[in-house]
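Note that one protein chain is taken out, while the other chains of the complex remain in position.
Labels for the chains are A and B, by order of writing; each one numbers its residues from 1.
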Amino acid sequence: MNVNTWLEPIVFFLFAGVVLFSAIGIVLTRNIVRAALFLLGTLGGVAGLYFLLMANLLAAIQLIVYAGGTLVLIVFGVMLTSKSPWVRFAPSRSEAAAATTIGLVLFAALAKIVTGIDWTVAAHPADQPATVRQVGNLLLQQYLVPFEVASVLLLVVMIGAAYLARPEN
Amino acid sequence: MIQEILGSQLGLSICIICLGLAVILTADAYCIYFERKVSAWMQDRYGPNRVGPLGLLQPLADGIKFILKEEFIPARADKILFYIAPALGVIIALVGFVILPIGGRVHWSWMPEGTTLLAQGASVDIGVLYLLAVGSLTVYGVVLGGWASNNKYAFYGAMRSAAQMLSYEVPLGLALMTLILTMGQLRLEGIVTGQIDSAWNAFLHPVAFLIMLITALAETNRAPFDLAEAEQELIGGYHTEYSSMKFAQFFLAEYTHMITASGLLTALFLGGYEVLPFSRLLAGVNGLSWLYWISTSVSPWAMVLRMAVFCGKISFFIFVMMWLRWTLVRFRFDQLMRLSWKALVPIGMAIVVVQGVLLYFGRPISWISTAAEIGILVIAAMISLLSGKPITGRQLSLVEDDEHAIRPSKTPVTV
Partner (left out) sequence: MPNESANLVLGLFLFMVGGIAMVLAPLTIGKLVRARLPHPEKDAPYECGEPAIGPSWVQFDLRFYVVALVFIIFDIEMALFYPWAVVFRSAGIAALWDMLIFFALIVVGFLYLWRFGYLNWVRSTASTSKPSEKELLAKPSALSAAARQWA
C-alpha cells in the first residue's frame, strides 16, 4: 500500500491552489488588512510546498521570518499608520497602469526562466531531506564570513530602524 | 486489516492524529469546566454542580447554549475577517500538536521481530523550529479578530496581544536555543530519549525552564498576561464583539493552545513520557525497574502507559496555569514589556552564551550547568536590585505635585 504516490499530487495541488487563490486575492482586494491575510495564505502555502519538497528548514524559516515576523510588521504598519480612509485602496488609473506594466514585465521574466529550465526528473531524486545539521555545518565552514556579515547587517538594521521610529517623529 | 493499518507507520500516525484530535476537543470542553472548578475551590465556592453528577455535563450544556444563542455581528465590522479570525485561531492552535512525542517506540506482536514504529503524529527533523513557526502564527487569530470587530476595545486588545506575543517569542527562542545546544538536535522524540538517558532538562536548565514557563503563559494570553482581554479595562478585549459559537471558538483556541504549550513543556523539560526522573539509575533499585520499563519498552502496554503519563504531565501544567491565573494579579502593560525585554531577553542571551562555553569545556550535562544558570539568575536579580526603580510614569504621581496634591479626604464620603 503506497500512499505517497496518490497523496503527493493531492497535497501539492491543494497547497498550490491555496497559493494561487491567495495571490489573486492580494491583487484583487481593495482592503489592506484583507490583502495581508491573503499574503498569509500565500506564504503559508509556499511553506507547505517546501515541506513537500523536504526542505523542512526552509519551510520553518519561511513561516517564522516571513509569515510570523515580516507579515506582522506589515499588519502593524497598516494598522498603526493608516487612518480609516486609507484602509481601502483607491488606485488611480495611472497607478493601475504602472502596476500592470511592472507585473507583466516580472511575469515575462519569470516565464522565461521557467520555460528555460530542463525539468526532467533526476534518476535518483534526493531521498534524504536536507537536514538542519548539513545547513549548520555549511554555516560554520563554507559560509562563515557571510554568517558573520549578517550579524553586522542585523546590527545596522536594528539601530537604523529604531532611529527611524524614534519617539520625536 | 486493522493489523495492517496499525502495523504501518503512516496508518499508526493517522490513528494517533485522529485520536489526538478527538481527545483535544473533548479536553478543551472539560478544561473550561475544570477552570471553573479550580477557581471555585480557590475562592471557597462550589463552581458548576447542577448539570449532571458533580456538574460534569456542564460542558455539554454550555455547548448547546453556544449553538442556540443569538449571534451579533457589528454593522461596521469587516464581515469576512470577522468570520475567519476565530477559525484561524483554532486551526493554528491545533496543528502544533502533530509532532508531540506522546508514545515513544512500539512493537506489535504481529510485526517482524526487531522492527518498531514511532507512536506519534509526525516526526520531523526540525521539530522545535516547527513549533516556533506555528507559535509565531497564533498572533493572527487575535489580531484579525480584534481588528475586524471595528470596536475600540477589541482593537486595543488585539494590539496589546500582538505586541505581547512578539515580545515573548524572543526569550522563548533563546531559552529553547540553550536546550538545542546541549541536546544537539531539534527532533522532539530525540530530546525526550536524551532526557531519559541523562536527566530532565528542568534540572539541567532551570532558568530556561522558568523562561519557557513564563512565555508559555504569555503566548497563551493567560493571567497574569491576559492584557488582551483585561475585563476591567477592555470589557472582553479582542472578543468583545463576539457572541455565541464564534465566541466559543476563541475559547477553544485558547485551551487548545494551552494543551499544546503544556505538551511542549512536558516534552522539552519534564522528560516527556518518563514517569520519574533518573529512572535509568532507579532501575537498579529493587522493585523500581518498572519505571525504566515504562520509559523504554516497545510493548504496546508500555506505550499506552507512556501516553497516560504524557497526558498526566500535560494536566499538571494546565493545573499550574489555572492555579497561577487565580493567584496572581494582572501585569500592567509597561511591566509586561519590561519583564520581557529587560529581564527575560538579557537573561536568555546570557544562558545561551554560558551554555555554549560550558559545552566547549565538555560539561553540558552536570550540576555545573544548573549552578551556572542559577548564578545568572542571582546576578540578574542583584543588578535589578542595585539599578534602582524603573521608569514607570508613576514617578510623576499626582501626590508629588505639591501645590495640587490630592490627599485622602478627612471627612467620610456620604452618598
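Note that a contact is a pair of C-beta atoms (placed from the backbone, for glycine too) under 8 Å apart; a residue touches a chain by one contact, two chains touch by 3 or more.
Quick caveat: nothing in here was measured; it's all calculated off a predicted structure.
S.K.: Among B:Q58, B:T138 or B:N151, single out the residue that touches the unshown chain.
M.R.: Spelled out, the listed residue whose C-beta touches the missing chain is B:N151.
S.K.: Quick one: say which of B:L6, B:I73, B:M111 or B:V304 touches the chain that got left out.
M.R.: Residue touching the absent chain, from the options given: B:I73.
S.K.: Tell me which of B:I102, B:L186 or B:I318 is the one touching the absent chain.
M.R.: B:L186
S.K.: Spell out the interface residues on subunit A facing the chain that's missing from view.
M.R.: Here the touching residues of subunit A are 3-4, 7-8, 11, 14, 48, 51-52, 54, 56-57, 61, 64-65, 68-70, 72-73, 76-77, 79-84, 87, 127-129, 132-133, 135-137, 139-140, 144, 147-148, 150-152, 154-155, 157-159, 161-162, 165-169.
S.K.: Touching residues of subunit B against the unshown chain: what are they?
M.R.: 9-10, 13-14, 17-18, 21, 25, 63, 66-77, 86-87, 90-91, 94-95, 97-99, 121-125, 128-130, 132, 136, 147, 149-155, 159, 162-163, 166-167, 169-170, 173-174, 177, 180-182, 184-186, 235, 240-241, 244-246, 248-249, 252, 333-334, 337-338, 341-342, 345-346, 349, 352-353, 356-357, 359-360, 364, 391-393, 395-396, 398, 400-401, 403-407, 409
Operating definition for what follows: only the chains that are shown with their structure count from here on.
S.K.: So the centre of each chain is just the mean of its C-alpha atoms; given that, what is the distance between subunit A and subunit B in Å?
M.R.: Chain centres of subunit A and subunit B, defined by C-alpha means, are spaced 28 Å apart.
S.K.: Flag every residue of subunit A that touches subunit B in the complex, lowest number first.
M.R.: It comes out as residues 1, 3, 31, 33-34, 37, 40, 44, 47, 56-57, 59-61, 63-64, 67-69, 72, 75-76, 79-80, 129, 131-132.
S.K.: Provide the residue numbers of subunit B that touch subunit A in the complex, in ascending order.
M.R.: Subunit B reaches subunit A through residues 4, 8, 10, 78, 80-81, 84, 124-126, 129-130, 132-137, 139-140, 143-144, 147-148, 155, 159, 162, 166, 169, 186.
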